[in-house]
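All protein chains of the complex are present and in place, except for one that has been dropped.
Up next is chain A:
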Amino acid sequence: MEEPLRRTSKDITQIYQRHVHTVYKVSFMLLKNVVDAEEVTQTVFLKLMQSDVAFRDHEHEKAWLIVTARNHSRNVLKHWWRRMRTSLEETDQKLLTEQLKHDDTLGEVLALPAKYRLPIYLFYYEGYKTKEIAELLAVNEATVRTQLHTGRKLLKLRIGGDSDD
């Protein structure tokens, strides 16, 4: 049975406009796939429609969306059958997938192991502090620092053409 909606379309549209880029990018950083990232983004906002969580402010709202996107992306990665299913790609999605596939510099970022990608994104792009990232990802602050350090190192090594193998 479908859950009743807790927020109006207007509420959702406003929250969507504020955070869609963050939610999509978090999903894409984890899934590395245009179609899946779109699906996760949609699911996150649909969950928000059905959720009765009350947000203190926009930052709290954003944090909730990031965590939900991270959790849902992980679920997608866990389900082998989702990865095997037939992709229903729109024309522009196909084009984007091709463009991203051939973007070598972005490829370097996406080639980072999954555990480094999200902290790097949250730290550099979203401007979160290590303490905040630790809270979002439910890990120790020291772990985040190590992940950022290693991620930075890997990116630098890859740019320099050295292999970390």
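The rule is short, and it goes like this: a residue touches a chain if its C-beta (ideal position, glycine included) is under 8 Å from a C-beta of that chain, and two chains touch if they have at least 3 such contacts; residues count from 1.
Rule of thumb we're sticking to: contacts and distances are computed from a predicted model.
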| item | value |
| --- | --- |
| Chain left out of the displayed complex - its UniProt protein name, from "ABC transporter permease", "Sulfate adenylyltransferase subunit 2", "Xanthine dehydrogenase family protein molybdopterin-binding subunit" or "Anti-sigma factor" | "Anti-sigma factor" |
| Footprint left on chain A by the chain that the document does not show | 9, 12-13, 16, 20-21, 24-25, 28-29, 34, 37-38, 41-42, 45-46, 49, 81, 84-86, 88, 90, 92-93, 96, 100, 103, 105-106, 108-109, 120-121, 124-125, 155-156, 159 |
